[in-house]
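The other protein chains are all here in position, but one chain of the complex has been omitted.
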Amino acid sequence: MTPTALPATSGVGFKPEHFAAILEAGFDGFLEVHAENYMGAGGPPHAMLGRLREDHALSIHGVGLSIGGAGPLDRDHLARLRTLCDRYAPESFSEHLAWSTHDGDFLNDLLPLPYTQETLRRVVAHVDQTQDALGRKMLLENPATYVTFAESDVPETEFLAEIARRAGCGLLLDVNNVFVSATNHGFSADAYLAAFPLDFVGEIHLGGHDAQEDDAGAPLLIDAHGAPVADPVWTLYERVLARTGPIASLIEWDNDVPDWSTLAAEAKRADALMAGAARRRAA
Amino acid sequence: MPARTVNAALAGSLLAALSIVSASAAEDKMAGKEKCYGVAMKGQNDCAAGPGTTCAGTSKVDYQGNAWKAVAKGTCTTMKTPKGMGSLEPIKM
Partner (left out) sequence: MSAATETAFGAALRDPGRGAPAHLAPSSGRRPERRFSVYRNNVAVSLMGALATRFPAARRIVGEAFFDELARAYVAQHPPRSPLMMMYGDDFPEFVAQAPGLDEVSYLADITRLEAARTRAYHAADADPLPASAFAALDGALDEVRLALHPSVEVVRSGHPLVTIWAMNSGEAELGPIADWSPQDALVCRPELDVFVRRLPDGGAAFLVALAGGATLADAAGRAAQEARSFDLTENLIGLIGGGLVVAIRPSQQGDAP
């Protein structure tokens, strides 16, 4: 049992430019929004989200809480998240295993942290504090990383599993992030997923990445969310589904946002893979 | 001006304004305006990386220096300003 009430269907990250198309064409899946874009007092963002909420399950996905940071959580930001969750009663709230605020400066990226007993205790405390402040359980997402730390002595999968056990939160499994990190750091994505505590997973993310090279000419993948989901990521996703069955699965496309039909087609592809997995599991 | 006079002036202006506003409001009603959600501005918080290059953030931040040599080539050259057309010249360093 994971702390999410999202339906086991596809979903898409909502972009304002798709508002009219979603109303016109209809969409059976759930919608996800970045919490921080809905922290204004009023205006079109809330008008659109309020309208869409009438017809869709909703996931609120925070990108600015800095749960993995060394400093204390921003209480004002927690209060804003609480207000937002109270207003929309989303089926799920999630955040990232990352940090973005240091000494009060907001760096606006999901930055990596070392995995040690010390950082584990801190992240657990931050997840506890967040869940208390929101009065609900949350999901925590595995990151895409470009560097790792010498001091890390806990594998990421174990780190996430331990957070989920101690804080009683769920996990958000970003399959693209797994593929990106595995490629960048030279580990097996399949081995990572084999070790991943899937029982805690309440939602899956699928997104596109960008391929570059590092200084040594080795592949360097970047979690850019500006392209279709790559084939190897679909393959990994299918292998996860074989173990979990259908599960809320989000298509993330944040840069070079395509037209609605392209995005909806990606969501349909996830639905088809879920249907296939359900058939095979029933057989 | 005594309060009574001010009041009378205000009342006159208000009456004139309301007659015009009410007339145009009635026209809007006849036109049967649909609920409008406004022209959406882009949400600015994302959880993705920026456009996939590794170099955009690496040029040195030097407030007075080279970075400012970028030559503005915007639309201002087509707007007539008090200083004439083609208003923006390369910054001389």
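Each chain carries a letter (A and B) given by its place in the written order, and its residues are counted from 1.
By definition in this document, contacts are C-beta pairs under 8 Å (C-beta built on N, C-alpha and C of every residue); 3 or more make two chains touch, one makes a residue touch a chain.
Note that the structure is predicted; figures quoted are calculated from it, not measured.
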Residue in contact with the excluded chain [from A:Ser92, A:Thr157, A:Asn184 or A:Ser249]: A:Asn184
Kindly state which of the options A:Lys15, A:His77 or A:Arg269 is in contact with the chain not pictured. A:His77
Residues on chain B facing the left-out chain by the touch rule are 3, 6-7, 9-11, 13-14, 16-18, 20-22, 24-25, 36-39, 41-46, 49-51, 53-61, 63-64, 67-68, 70-76, 78-83, 85, 87-89, 91
If the missing chain were put back, which residues of chain A would it touch? 36-37, 39-47, 63-66, 68-71, 74, 77, 99-109, 111-114, 116, 118-119, 122, 146-152, 184-187, 212-216, 218, 220, 222
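The definition used in the following text is that only the chains that are shown with their structure count from here on.
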For chain A and chain B, let me know how many angstrom lie between their CA-based centres, rounded off. 35
Residues of chain B that touch chain A when the two form their complex: 37-54
Residue ranges of chain A touching chain B (in the complex, touch as defined): 15-17, 19, 33-37, 43-45, 47-48, 51, 61, 63-64, 96, 108-110, 207, 210, 212, 220, 222-226, 252, 254-255
